[in-house]
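I am attaching a structure below and will ask some questions about it afterwards.
Here the complex is missing a single protein chain, while all its other protein chains stay put.
We just call them A and B in the order they show up, numbering each chain from 1.
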Amino acid sequence: MNFQLTKEQEFVRKMVREFAETEVEPLAADIDKEHRFPVETVEKMAKYGLMGIPFPTEYGGAGGDNISYAITVEELARVCASTAVIVSAHTSLCCWPIYKYGTEEQKRKYLPDLLSGKKLGAFGLTEPNAGTDASGQQTRAELDGDEWVINGAKCFITNGGFADVFIVMAMTDKSQGNHGISAFIVEKTDPGFSVGKTEDKMGICASSTTELIFQNMRIPKDRLIGGLGKGFKVAMSTLDGGRIGIASQALGIAQGALDVTIEYMKQRKQFGKKLSQFQALTFVVADLATKIEAARLLVYKAAYNETAGLPYGVNAAMAKLFAAETAMEVTTKCVQLHGGYGYTKDYPVERMMRDAKITEIYEGTSEVQRMVIASNVIGK
Amino acid sequence: MSEVNFAEYKNIWVFAEQRDGKIMNVALELIGEGKRLAAELGDDAKVVALLVGSEEQVKDLPKECFTYGADMVYTVTDPLLEKYTTDAYCSVITQAIQKFKPEIILYGATHIGRDLAPRVAGRANVGLTADCTHLDISLAKYIDFAEANTTLNTAGLDRNDPDKKLKMTRPAFGGNLMATIVSPTSRPQMATVRPGVMQKLEPNPNATGEVVEFKPVLTEADLRVKVLEIVKSAKELVSLTEADIICSGGRGLGGPEGFELIQKFADKVGGVVGSSRACVDAGWIGHDHQVGQTGTTVKPKIYFACGISGAIQHLAGMQNSECIVAINKDPDAPIFEVADYGIVGDLYKVIPEIMDAWDNAEALADALK
Partner (left out) sequence: MFNIIVCAKQVPDTNEIKINPETGSLIRDGVPSILNPDDANALEEALKVKDTDPDNIHVTVVSMGPPQAQDMLFECIAMGADEAVLLSDRAVGGSDTWATSNAITAVIKKLPFDMIFSGRQAIDGDTAQVGPQIAEKLDLPLVTYVQKFEIASDKKSVKVERQLEDGYEVIEAPIPCMLTCTKELNTPRYMNMAGIFNPDKKITVWSAKDVEVDLTTVGLKASPTNVFRSFTPKPKGKGTMLSGDTEKDVAQKLVGSLKKKHVI
């Protein structure tokens, strides 16, 4: 058993950290305040190959592994959770299902542009009446000659306002229950497609979270992906990998919060001593650091399993559950350690705390993760 | 390298760098330093100023060299030497070295000196030490210097050791480490020396000495590089993060007019204007100047904190400055805890005095010795 990162993984961390600190961090507070999607950052990330890391060079990916991808999302999230989720949603929720379930034609048509970052991807499963209960899909797709006609709406779609390609789930045969759901590749230029309202959120404010509206949207027959009735399977397996991305995001948020807090504690003096010299406070830091390290190991193990072709669904659920709850605890305590200053926008920790909350909710709430883990551990 | 007969090498040369017929200040400083070293070297060692350039540029310069202490001046002139080129200057100096065999050559560590000296060292196959801030010949003097200024344990050094090698001390590792270098086997011993560190001698306008002309062998073909243009630039707008000196104002200024004084101060010392957040929030100055948690983080050589209390958000942005000078009316202001130099006083009275004193720095430093 080898706990060492490979040379490549170490250099990935080095590169993304430098990139994050120089290109991403300076914008983080502003884009959060302005709720502005950082288009220029996405362009830069595309240029350096960050938008297709865990995919083979044959399709335009970087030829990297999943731990490197996890490290990338973590390092981005360390300074800006919004920027991190742009990469994560694009890579895990759109590029991955096309790579895994697409026909050769579909892969050749979509992956080069997506993996090079020329186009941005997104994933549409959630609906106003189908959140945790994803099987309650009301969006329907009907075959009409050579085209699918799709009607319905999705909500809370990450990258919604800026994506070019969407993996959309729709009901093709209501009588089959979960086996009546199918997955489709939708392009923003498809007739009948539009982006609805943009959510005004508590955190990850620079991430574009929108409605998608399909009004008699017509797409060619060959846009079906994964096979008829296989949409639920496509969605669930996609979310398994997506969980590793979100767990990495949560991990990065926690680490970033702790890092800036330790800096603060070394400068701030009260009662003639630095905060870092008060034992009660250092014990808090010790506990947080330990939890972050535990989260890290869960994330990397899940990523390792995925790359190695081993089952990783439960690992991903555990990583996401634990990392998200850790991020919430760490950021809350880091605001506390900053005292009054932590509650102001002068310091980044209040933003990190607002950002952390969503990791307990999206891509499967903590409750869903517990369902997955329990079902696996207890069995029938 | 072939065996070197040290006895053949005599005198201390100073590359008297001239640009456009004007001798660089550092060259005069090195002549002064050269005299001090010559005294330690003994053996009737002379300080020779080496002037290189066109005849027109060089013709009036020997006098200045003598005024500042040179014993002799060698002039090396040729029309091809009018503009500095590595090829031409390296060639003529190497020829002069071969003919006259100096024991030591000192160059100013200017952009020219740092280009020329290593090329000469490579051609003559001798040791060269860069950016020296201190030179000694006498081991006793070196021990004095080390004990006064460094953490060096001098126990192993013998004051009476007659060794006369040039001991060249210079910063490395970004200034975190000092090293004393010697060139035991090659001659001449060469060093580039940081400008502004060594002392000029008191000028003696009546001094005079021997001028020797050296005619080098130089042809147009020797110059492979062409200087097309020399452009003097007006001081560009330097950003806070690039600035060597920052003059920063805080609430203690009392009002936006305070920044007029800060700007004058910055202009005088060649610095950039900074500000605490309070002044930016009050609309006294633009956000570009803000130093601190929500502004810019800076690491200048000198940070003047004028009327700034030193709240933690501000410190976060400037506490790694190399030297912090704080001026504040309040003796309890937290800024004094991080300042290298603290002045309790009215900045409107203190700053003008600092500006006045600025050009006399050398004399004032002497007064403190």
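By our rule, a residue touches a chain if its C-beta (ideal position, glycine included) is under 8 Å from a C-beta of that chain, and two chains touch if they have at least 3 such contacts.
All values reported here derive from a predicted model rather than from experimental measurement.
Taking the complete complex into account, the chain left out of view touches A, B. Although one chain is not drawn, the whole complex shows that of B:50, B:302 or B:316 it is B:302 that touches it. Where chain A meets the missing chain, the touching residues are 7-8, 11-12, 14-15, 18-19, 47-50, 52-53, 57, 62-64, 68. Mapped onto chain B, the footprint of the missing chain covers residues 1, 86-87, 90, 110-111, 114-115, 117-119, 121-123, 125-131, 133, 146, 149-152, 167, 170-186, 196-197, 224-233, 269, 301-302, 322-325, 336-346, 349-350, 353-354, 356-358, 360-362, 364-369.
Please note the rule applied: only the chains that are shown with their structure count from here on.
Residues 29, 263, 267-268, 341, 346-347 of chain A touch chain B in their complex. Residues 293-294, 312-313, 315-316, 319 of chain B touch chain A in their complex.
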